[in-house]
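My questions all concern the structure below.
One protein chain is absent from this view; the other protein chains keep their places.
What follows is chain A.
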Amino acid sequence: MEEIQLIAGLRAKDRKTTEYLYDKYSRALFAVISRIVFDKDIAEEVFHDAFVKITKKIDRYDESKGRLYTWMANICRNSAIDKLRSKEISQQTKTNTIDDLVYGMESQSGTQEHIDGIGVKGLLEDLNDDQKFIVEYIYFKGYTHSEISEEFEIPLGTVKSRVRAAIQVLKKNVARI
């Protein structure tokens, strides 16, 4: 389905289109949330609310301001960050790291998950320590680039160019896998 059709179907509150959206994007969007919110039940709750929000807010999504996935991913990311910073789960000190992701996936029993685990490792290959740090804080801890700059006293311009460099590595790895 083309993105235009998809959006039109969602605006018409069509059930089939909504299911298509779910099937195509739920895995990625759930990943955006789960890597920030560690607790499985809370992550599911956040995803439930975020997905409902997406279908309700679709009338206000403006195609000229960016693609659909980016818009949805930002809704999910912001919901996860809001949850993380709310009182409810601030007591939990455990946070996700890249290593949790790589080794967590590998320890899964299913074959599918096992293949994914190898894929994840391949994806994160070639990131140097600086870039790994950036991916971890932006993707897994929900930091903004200015927060990283402030908290770790790294100049803003350096953070920006490291964000760029890190995503370029991911881009290369995605294309390769």
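Methods note: a residue touches a chain if its C-beta (ideal position, glycine included) is under 8 Å from a C-beta of that chain, and two chains touch if they have at least 3 such contacts; residues count from 1.
Here is the rule we use: contacts and distances are computed from a predicted model.
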Omitted chain (choose from "Transmembrane protein", "Monovalent cation/H+ antiporter subunit A", "General L-amino acid transport system permease protein" or "Anti-sigma-K factor RskA") - UniProt protein name: "Anti-sigma-K factor RskA"
Hidden partner chain, residues of chain A it touches: 12-15, 18-19, 22, 26-32, 34-35, 44, 47-48, 51-52, 55-57, 60, 64-67, 69-70, 73-74, 77-78, 101, 105, 113, 116, 119-120, 123, 128, 130, 138, 144-146, 153, 155-158, 160-165, 167-168, 170-171, 174, 177
